[in-house]
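Only one protein chain is missing from this complex, and each of the others stays in its spot.
For chain A:
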Amino acid sequence: MKNTFSLALLHLSFCFTFFALTHISAMELHGHGANLIETTCQRTPFYNLCVSTLRSDPRSSGADVAGLARIGADKLKAKATATLRQITALLKVTKDPKLTTALRQCVDYYNAIVKYDIPEAVEAVVKGDPKFGVEGATDAANEADACGREFKNQPKFPIYGSNKAVHDLSAVVASIVQLLL
(Lines give C-alpha, C1' and ligand atoms only; values in the text may rest on other atoms or scores of the structure.)
Protein backbone atom coordinates (compact mmCIF):
# COMPACT_ATOMS: atom_id res chain seq x y z
CA MET A 1 0.00 0.00 0.00
CA LYS A 2 2.74 2.37 0.98
CA ASN A 3 4.69 1.63 -2.18
CA THR A 4 1.68 2.18 -4.39
CA PHE A 5 1.04 5.49 -2.76
CA SER A 6 4.64 6.60 -3.22
CA LEU A 7 4.55 5.49 -6.79
CA ALA A 8 1.35 7.40 -7.39
CA LEU A 9 2.86 10.52 -5.90
CA LEU A 10 5.92 10.12 -8.10
CA HIS A 11 3.70 9.60 -11.11
CA LEU A 12 1.70 12.68 -10.22
CA SER A 13 4.79 14.82 -9.87
CA PHE A 14 6.09 13.70 -13.25
CA CYS A 15 2.73 14.52 -14.83
CA PHE A 16 2.87 17.94 -13.29
CA THR A 17 6.39 18.39 -14.59
CA PHE A 18 5.36 17.44 -18.09
CA PHE A 19 2.39 19.75 -17.98
CA ALA A 20 4.54 22.64 -16.87
CA LEU A 21 7.21 21.88 -19.45
CA THR A 22 4.78 21.74 -22.36
CA HIS A 23 3.28 24.96 -21.14
CA ILE A 24 6.73 26.56 -21.24
CA SER A 25 7.54 25.20 -24.68
CA ALA A 26 4.17 26.36 -25.99
CA MET A 27 4.98 29.83 -24.80
CA GLU A 28 8.31 29.67 -26.58
CA LEU A 29 6.89 28.37 -29.85
CA HIS A 30 4.18 30.97 -30.12
CA GLY A 31 6.35 33.72 -28.69
CA HIS A 32 3.62 35.15 -26.62
CA GLY A 33 3.77 38.08 -24.27
CA ALA A 34 6.81 38.59 -22.12
CA ASN A 35 8.76 35.94 -23.97
CA LEU A 36 8.70 37.74 -27.33
CA ILE A 37 9.86 40.95 -25.69
CA GLU A 38 12.82 39.14 -24.22
CA THR A 39 13.83 37.28 -27.36
CA THR A 40 13.42 40.44 -29.42
CA CYS A 41 15.38 42.60 -26.99
CA GLN A 42 18.19 40.05 -26.93
CA ARG A 43 18.83 41.09 -30.50
CA THR A 44 19.27 44.75 -29.64
CA PRO A 45 22.36 46.40 -28.21
CA PHE A 46 20.65 47.60 -25.02
CA TYR A 47 18.67 44.72 -23.61
CA ASN A 48 17.56 46.24 -20.31
CA LEU A 49 16.51 49.53 -21.85
CA CYS A 50 14.62 47.63 -24.55
CA VAL A 51 12.77 45.42 -22.09
CA SER A 52 11.83 48.18 -19.68
CA THR A 53 10.71 50.49 -22.48
CA LEU A 54 8.52 47.90 -24.18
CA ARG A 55 7.06 46.56 -20.94
CA SER A 56 6.10 50.07 -19.86
CA ASP A 57 3.49 50.05 -22.65
CA PRO A 58 0.42 47.83 -22.07
CA ARG A 59 0.17 47.16 -25.82
CA SER A 60 3.35 45.15 -25.68
CA SER A 61 1.86 42.02 -24.12
CA GLY A 62 -0.11 41.07 -27.22
CA ALA A 63 2.17 42.57 -29.85
CA ASP A 64 4.11 40.86 -32.61
CA VAL A 65 7.56 42.08 -33.62
CA ALA A 66 6.14 44.80 -35.87
CA GLY A 67 3.97 45.92 -32.97
CA LEU A 68 6.99 46.04 -30.67
CA ALA A 69 8.82 48.12 -33.26
CA ARG A 70 5.89 50.50 -33.37
CA ILE A 71 5.83 50.79 -29.58
CA GLY A 72 9.56 51.43 -29.52
CA ALA A 73 9.21 54.17 -32.13
CA ASP A 74 6.37 55.81 -30.20
CA LYS A 75 8.43 55.79 -27.00
CA LEU A 76 11.37 57.19 -28.91
CA LYS A 77 9.25 59.99 -30.29
CA ALA A 78 8.06 60.90 -26.80
CA LYS A 79 11.59 60.89 -25.42
CA ALA A 80 13.01 62.89 -28.32
CA THR A 81 10.20 65.45 -28.16
CA ALA A 82 10.74 65.86 -24.43
CA THR A 83 14.47 66.23 -24.93
CA LEU A 84 13.90 68.88 -27.59
CA ARG A 85 11.73 70.78 -25.13
CA GLN A 86 14.44 70.42 -22.54
CA ILE A 87 17.00 71.88 -24.92
CA THR A 88 14.88 74.88 -25.91
CA ALA A 89 14.14 75.57 -22.24
CA LEU A 90 17.84 75.51 -21.44
CA LEU A 91 18.57 77.85 -24.33
CA LYS A 92 16.34 80.46 -22.74
CA VAL A 93 18.34 80.57 -19.52
CA THR A 94 21.87 79.81 -20.65
CA LYS A 95 24.34 82.69 -20.59
CA ASP A 96 27.44 80.76 -21.60
CA PRO A 97 28.01 81.39 -25.35
CA LYS A 98 29.76 78.06 -25.99
CA LEU A 99 26.95 76.19 -24.34
CA THR A 100 24.44 78.18 -26.36
CA THR A 101 26.14 77.22 -29.60
CA ALA A 102 26.16 73.56 -28.70
CA LEU A 103 22.52 73.62 -27.64
CA ARG A 104 21.50 75.38 -30.86
CA GLN A 105 23.17 72.64 -32.88
CA CYS A 106 21.26 70.08 -30.88
CA VAL A 107 17.99 71.82 -31.65
CA ASP A 108 18.72 71.19 -35.33
CA TYR A 109 19.58 67.57 -34.69
CA TYR A 110 16.49 66.98 -32.60
CA ASN A 111 14.24 68.71 -35.10
CA ALA A 112 15.53 66.24 -37.66
CA ILE A 113 14.84 63.34 -35.30
CA VAL A 114 11.30 64.42 -34.47
CA LYS A 115 10.22 65.79 -37.86
CA TYR A 116 11.90 63.33 -40.23
CA ASP A 117 13.63 60.31 -38.73
CA ILE A 118 10.93 59.01 -36.44
CA PRO A 119 8.02 59.59 -38.84
CA GLU A 120 10.04 57.80 -41.52
CA ALA A 121 10.64 54.87 -39.19
CA VAL A 122 7.00 54.66 -38.13
CA GLU A 123 5.73 54.86 -41.71
CA ALA A 124 8.15 52.18 -42.83
CA VAL A 125 7.12 49.80 -40.05
CA VAL A 126 3.40 50.39 -40.49
CA LYS A 127 3.53 50.01 -44.25
CA GLY A 128 5.99 47.15 -44.43
CA ASP A 129 9.14 48.51 -46.06
CA PRO A 130 11.38 47.96 -43.06
CA LYS A 131 14.71 48.96 -44.59
CA PHE A 132 13.61 52.59 -44.45
CA GLY A 133 12.67 52.09 -40.83
CA VAL A 134 16.18 50.89 -40.04
CA GLU A 135 17.49 53.93 -41.88
CA GLY A 136 15.25 56.37 -40.00
CA ALA A 137 16.05 54.94 -36.59
CA THR A 138 19.76 54.73 -37.37
CA ASP A 139 19.72 58.33 -38.54
CA ALA A 140 18.09 59.29 -35.24
CA ALA A 141 20.89 57.55 -33.34
CA ASN A 142 23.46 59.36 -35.45
CA GLU A 143 21.80 62.73 -34.87
CA ALA A 144 21.78 62.14 -31.11
CA ASP A 145 25.40 61.10 -31.35
CA ALA A 146 26.25 64.28 -33.24
CA CYS A 147 24.49 66.32 -30.59
CA GLY A 148 26.54 64.60 -27.90
CA ARG A 149 29.75 65.40 -29.70
CA GLU A 150 28.93 69.10 -29.51
CA PHE A 151 29.68 68.83 -25.81
CA LYS A 152 32.97 67.01 -26.13
CA ASN A 153 35.05 69.93 -24.97
CA GLN A 154 32.48 71.48 -22.70
CA PRO A 155 32.67 71.36 -18.93
CA LYS A 156 28.95 70.73 -18.66
CA PHE A 157 26.65 68.44 -20.61
CA PRO A 158 23.25 69.23 -19.15
CA ILE A 159 21.24 66.95 -21.43
CA TYR A 160 23.60 63.98 -21.24
CA GLY A 161 21.10 61.56 -19.78
CA SER A 162 18.22 62.38 -22.13
CA ASN A 163 20.47 62.44 -25.15
CA LYS A 164 21.97 59.06 -24.30
CA ALA A 165 18.50 57.65 -23.80
CA VAL A 166 17.43 58.90 -27.23
CA HIS A 167 20.58 57.51 -28.83
CA ASP A 168 20.29 54.12 -27.19
CA LEU A 169 16.58 53.80 -27.79
CA SER A 170 17.10 54.70 -31.46
CA ALA A 171 19.64 51.92 -31.72
CA VAL A 172 17.17 49.54 -30.08
CA VAL A 173 14.40 50.50 -32.49
CA ALA A 174 16.73 50.11 -35.49
CA SER A 175 17.62 46.59 -34.35
CA ILE A 176 14.00 45.60 -33.84
CA VAL A 177 12.97 46.91 -37.25
CA GLN A 178 15.89 45.02 -38.77
CA LEU A 179 14.17 41.82 -37.65
CA LEU A 180 11.27 42.62 -39.96
CA LEU A 181 13.39 42.39 -43.09
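In the analysis below, a residue touches a chain if its C-beta (ideal position, glycine included) is under 8 Å from a C-beta of that chain, and two chains touch if they have at least 3 such contacts; residues count from 1.
The definition used in the following text is that contacts and distances are computed from a predicted model.
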Chain left out of the displayed complex - its UniProt protein name, from "50S ribosomal protein L21, chloroplastic", "beta-fructofuranosidase", "Nucleoporin NDC1" or "Sm-like protein LSM2": "beta-fructofuranosidase"
Quick one: which of A:P97, A:G128 or A:P155 touches the chain that's been left out? A:G128
Residues of chain A in contact with the chain that isn't shown? 2, 6, 9-10, 12-13, 16-17, 20-21, 24-25, 28, 34, 38-39, 42-48, 51, 108-109, 112, 115-117, 119-120, 123-124, 126-132, 134-136, 138-139, 141-143, 145-146, 148-150, 152, 164, 167, 170-171, 174-175, 178, 181
